[in-house]
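Just one protein chain is left out here, and the rest sit where they should.
So that you can tell them apart, the chains are marked A, B and C in the order they are listed, and the count of residues begins at 1 in each.
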Amino acid sequence: MILILKSGVSEDQVTHVLERVEALGFQAHLSRGTYRTIVGIIGDESQLTPESLSAIPGVSKVIPVLPPYKLASLEAHPEPSVIDVSGVKVGGGHLAMIAGPCSVEDPERMDRIAGLVRAAGANLFRGGAFKPRTSPYAFQGLGEEGLRILRDVGRKHQMPTVTEVTDPRNVELVAEYCDMLQVGARNMQNFVLLTEVGRTQRPVLLKRGMSATITDLLMSAEYVLSQGNPNVVLCERGVKGFDSATRNLFDVAAVPAVKTLSHLPIIVDPSHATGRPDLIPACAMAGLAAGADGVHIEVHDCPEEAKSDGPQALLPGQYAELMHQLRDLAHLLGKSISPLPGVAA
Amino acid sequence: MILILKSGVSEDQVTHVLERVEALGFQAHLSRGTYRTIVGIIGDESQLTPESLSAIPGVSKVIPVLPPYKLASLEAHPEPSVIDVSGVKVGGGHLAMIAGPCSVEDPERMDRIAGLVRAAGANLFRGGAFKPRTSPYAFQGLGEEGLRILRDVGRKHQMPTVTEVTDPRNVELVAEYCDMLQVGARNMQNFVLLTEVGRTQRPVLLKRGMSATITDLLMSAEYVLSQGNPNVVLCERGVKGFDSATRNLFDVAAVPAVKTLSHLPIIVDPSHATGRPDLIPACAMAGLAAGADGVHIEVHDCPEEAKSDGPQALLPGQYAELMHQLRDLAHLLGKSISPLPGVAA
Amino acid sequence: MILILKSGVSEDQVTHVLERVEALGFQAHLSRGTYRTIVGIIGDESQLTPESLSAIPGVSKVIPVLPPYKLASLEAHPEPSVIDVSGVKVGGGHLAMIAGPCSVEDPERMDRIAGLVRAAGANLFRGGAFKPRTSPYAFQGLGEEGLRILRDVGRKHQMPTVTEVTDPRNVELVAEYCDMLQVGARNMQNFVLLTEVGRTQRPVLLKRGMSATITDLLMSAEYVLSQGNPNVVLCERGVKGFDSATRNLFDVAAVPAVKTLSHLPIIVDPSHATGRPDLIPACAMAGLAAGADGVHIEVHDCPEEAKSDGPQALLPGQYAELMHQLRDLAHLLGKSISPLPGVAA
Partner (left out) sequence: MILILKSGVSEDQVTHVLERVEALGFQAHLSRGTYRTIVGIIGDESQLTPESLSAIPGVSKVIPVLPPYKLASLEAHPEPSVIDVSGVKVGGGHLAMIAGPCSVEDPERMDRIAGLVRAAGANLFRGGAFKPRTSPYAFQGLGEEGLRILRDVGRKHQMPTVTEVTDPRNVELVAEYCDMLQVGARNMQNFVLLTEVGRTQRPVLLKRGMSATITDLLMSAEYVLSQGNPNVVLCERGVKGFDSATRNLFDVAAVPAVKTLSHLPIIVDPSHATGRPDLIPACAMAGLAAGADGVHIEVHDCPEEAKSDGPQALLPGQYAELMHQLRDLAHLLGKSISPLPGVAA
């Protein structure tokens, strides 16, 4: 780290800063400029927190030179990670195409939708059994019954399944039923939950929080990785913006920005990013063109009857048409949609 | 609710919208304007979700006329609520002055700080035993040992205590030790945790999330209230902003805005809102002047040794000086700092 | 417009609202719901401003049903506009590829860069002669001398030119020298300047302001259109965001969102949106995939010597490589880069 001292810092303060750095077990390198005195700290930066240093009297600013995450960084793992979700590969040129309704609904509808999205080329089937709803009065999901339906439908169609987990007490249960655990945007900094999913080996779909920086997102991934679970797929799903024209602000530049920092795959979710079915296709294409390792889209065969978030779902026919375009674009980019397990590519 | 139909909607679509509204058990009131057709929905709006209506073909926009929260609303409870935290009143002219270090540290330091903030006029003592840290490698709090220290020091100084709870499995434990349960900004939409704290009767200090609207904040309060716990104190602590001059953007207008919508008390936390000790006093004064029911400030006697967030703490002497000004301002506004339980006002 | 009245509105207030609406020359349509009374206003909404209505006592909310812009709207002109910039078509499947340095520099360098970007496929040449710099001490551009260099280099390479105009007093001058007038993000709501460029017939490149909603952007376009100049090309160049990982937040969803509202072409500027050369190619691809009508990229042959904004420029070789990919993507999307005037396609 680099400490920039305040202008007008006293000699006593400079001495105290140096002593303090050395007391923490580091070497200090003093440099007096025209306007400011600077202290370079030499040693293993990961043992220091900027906060404790910036509280030393006379310190104006603390500038870390390393990212605060390690396992998630490109330095730790220079090649792109390829995550295996029960046979479906994600990352390194392999695309995840996640589709399904917002909530798990009755078995017949789930079966019907799974058949349609599979035929369109989706390779992972999604549906929420535990729904984090902003209103306590809204439909909260079918719970374990929903997990069972999702698993059965997924098995029938040979599609691995993705579902959200919201409660640290349920992680084990959800991990038994499903192939991939989703941590939602509102729980991205629920460190208790991150720690629990890190203790499983199930792949984790970690959605970016609405006010999370890219560094925050990678720090949350680090929680999972540091517990021993290396299987994290990131997901850009829009951040908070000021224009109500779209539900959130789709930060497509986060995709290439993450790739300059981390080896973890990152997919995009234009359903939540825009909240508008008429914008989903364009944003899905944009995400893929920007380098995303997959696309997450909500699909429902009758949005007005959906138990949650109907208006942001595509109809199966719209999804099939979009997948056609996405497949062409993937081909142009030299990437391919991972084949379903047990199905020839 | 009001449905604004799309321009160019067909007669069949209008008919389907009317049928759909009636199928949901409501009356529809059609009105054809110069440019748009509008459907007013007559009946108990709380039984409807805007999402399911906006997915009906031909519907352009859904406009709720009621707030989505009920128990938290001023309609439900027109007088300001006064929350009793083990004898300290919050709301309705009674001010909460919460102070203490970010993390619970060793008993001697806790005792010393408690004595100083109490002498300065604080009436609630805070300290974190379970810390939600963005880095998995940072100090995570002393856990139950921290709860014990906090309780013992609080008792000694006759100050009720406030501490954060981050895990639904710990709510009961924390409620045994402490007088007020804090739900942090990052957990404001951790609905599992909100539900658990709603099942206790402990007062809850609910901090606004960094990208939460005022409606979101009140919906989260509604989660707690709807479980049977009416004792919620809201806290404005800064939202995400674009200017790195301050850590967050202190939304002081949220204080009077909440008061036009809800009976719940709301306090301000200038420590987290600004992240800068040099701005804390001005923002504490601003919050009180705007109508806040209290002020939450981190105080540490040696910030450079603090286990977390040292740089945003005031020194005890700075806190005492600020409390002097806050007391004068409270007097001017016709409010008063609630006396400690068992201590004459 | 629709007026939602306050809950608890008095009969006198309702009567006053109705009288006021009729005094303004409109018909009022009253509808009493379960919770709220609603007044629909029937007549030419464009003659009303929401502000004046919302100040009537008893009115809680005013909901316009028409967009506030007319000439820019899809209703006024359902087909995409194709703008002709001295022979280069923009919109309706014709792509504008604008390239060049941030500032106009010496003639030799300009000539060299123009030759390189033209060879790579750019069809419009850009360079700033009047620079809106945040610092009064920074290089402010070469002024008229810069316009002359830009014109001469453009002519030599048969490329129409684009340059920014910042002063209403200079609009005529700039319009004499250049083929397209750029209004920068910081001047997007400089209505005096918009009015002046609207009085010319030169095509206008209107950049979205950093805190402008899509409606704001279209309203600014309306200023130009309403003066009689129909030749407006919009440009998404990033809005203000909270993450310093990129200079601005590239709002790629604005591209398809604009296309649902307006007939005007919209291009993207990943140079200013990201401020990072390593992210420009991915964001250029994303913009095109999202439906943009062109891409604006800064190119400089020695960024460290650039008179302004060097770090956000691509090297000519990087630009040529990107253009190769953009051309393939355009082909996939059924679009093509407009040929230079006088050059066979």
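Following the convention adopted for this analysis, a contact is a pair of C-beta atoms (placed from the backbone, for glycine too) under 8 Å apart; a residue touches a chain by one contact, two chains touch by 3 or more.
Remember, predicted model here, so these are calculated numbers, not experimental data.
Chemist: Please identify which residue in C:Ala76, C:Ala119 or C:Val192 touches the non-displayed chain.
Modeler: Missing-chain contact among the listed residues: C:Val192.
Chemist: Which listed residue (B:Val85, B:Ile149 or B:Cys283) would be found touching the missing chain in the intact complex?
Modeler: In the complete complex, the chain left out is touched by residue B:Cys283.
Chemist: From the list C:Arg133, C:Lys156 or C:Arg199, which touches the chain that is not on show?
Modeler: Selected residue, touching the omitted chain: C:Arg133.
Chemist: One chain is left out of this view; which of B:Val65, B:Ile83 or B:Val252 touches it in the full complex?
Modeler: B:Val252
Chemist: What residue numbers in subunit B mark contact with the hidden partner chain?
Modeler: These residues touch the chain not displayed: 211, 213-215, 239, 241-246, 249-257, 260, 273-274, 276, 278-279, 281-283, 285-291, 328-329, 332.
Chemist: Even though one chain is hidden, which residues of subunit C still touch it in the full complex?
Modeler: Within subunit C, the residues that touch the unshown chain are 20, 46, 49, 51-52, 54-57, 68-69, 132-138, 166-169, 186-187, 189-192, 195, 209-211, 216, 219-220, 222-223, 226-227, 239-240, 303-306, 308-311, 313.
Chemist: Even though one chain is hidden, which residues of subunit A still touch it in the full complex?
Modeler: Considering the whole complex, subunit A reaches the absent chain at 2, 4, 7, 29, 31, 33-36, 38, 40-45, 63, 65-66, 75, 240-242, 244.
As a convention for this text, only the chains that are shown with their structure count from here on.
Chemist: What chain lies farthest away from subunit A once each centre is taken as the mean of the Cα atoms?
Modeler: C
Chemist: Nearest 5 degrees, what's the C-alpha rotation angle taking subunit A to subunit C?
Modeler: About 180 degrees of rotation relates the two copies.
Chemist: For the copies subunit B and subunit C, give the interface type as same if over half of its residue numbers appear on both sides, and as different if under half do.
Modeler: Same, since over half the interface numbering is common to both chains.
Chemist: Could you grab the centroid distance between subunit A and subunit B? Build each centroid from C-alpha atoms only and quote it in angstrom.
Modeler: Each chain reduced to its C-alpha mean, subunit A and subunit B end up 27 Å apart.
Chemist: Mark out which residues of subunit B touch at least two other chains, giving numbers and ranges.
Modeler: 240
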